[in-house]
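Missing here: one protein chain of the complex. Every other protein chain is in place.
Showing chain A:
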Amino acid sequence: MIELDNVAYNYGGGELLNNVSVQLSPGAFYFLTGPSGAGKTTLLKMCYGALAPTAGQVRAFNMDVRGLDRDQMAMLRRRVGVVHQDCRFLDHLSLLENIALPLTVSGRDLAQEEDNLRELLNWVGLAERAHALPPELSGGERQRAALARAVILSPDVIIADEPTGNVDWEMSQRLLRLLVELNNMGKTIMVATHDLPLIRAAKNQVQARVLRISNRQLQLAGVDL
């Protein structure tokens, strides 16, 4: 699916990541953990092409990400659902329109997708908030809406950056359940988090692999978290 081969990233003030190699296999569930500032977000951004590695190669769906032009990059983003740390909505559009935005920009007919949309809203528990504007939503509602938007195009890979960063324990459990359900449907999931209790909770529900960034390297973490 997505492959990082000897990847390094350098922000200009020394190397943040070095010699990182990982292969996301279809249907697997990954946690990416590490201290703040270790490069979790950077690593995720390289996975969906928002950042180009300073060394090494990133391959997504058997294409070298570096060689993609802007239109091909847009196509790649449609195949990878991303839940951003700060969600990123269009504040002048309703929640429903925001969730449908990937459909809109890829030229799909919204009328035909109405059932899908309603089902998705019910799944994330936001049916009643469909016409609210993003600034009116709570942190948990925003995260669930972002997840709904990430999966609306039915991508093969879902990448979530700190999806439980701003929500309470109960809400993070709920988000985790949604991600596990997606994983059960065969999606590859990659969740960056520094929330270790969440990872422990997940281990009861899913066969998750934990990747840890430390000393600029990526390691497969042991079971003893």
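In the analysis below, a residue touches a chain if its C-beta (ideal position, glycine included) is under 8 Å from a C-beta of that chain, and two chains touch if they have at least 3 such contacts; residues count from 1.
Operating definition for what follows: contacts and distances are computed from a predicted model.
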Among "Cell division transport system permease protein", "Component of SufBCD complex", "Cytochrome c oxidase subunit 1" or "NADH-quinone oxidoreductase subunit H", the UniProt name of the subunit that does not appear here: "Cell division transport system permease protein"
Candidates A:34, A:102 or A:163 - the one touching the absent chain: A:102
Identified contact with the non-displayed chain, of A:71, A:128 or A:170: A:71
Listed residues A:28, A:55, A:132 or A:153, member touching the removed chain: A:153
Where the missing chain touches chain A, by residue: 50-51, 70-71, 74-75, 77-78, 82, 84, 88-93, 97, 101-102, 104-107, 110, 149, 153
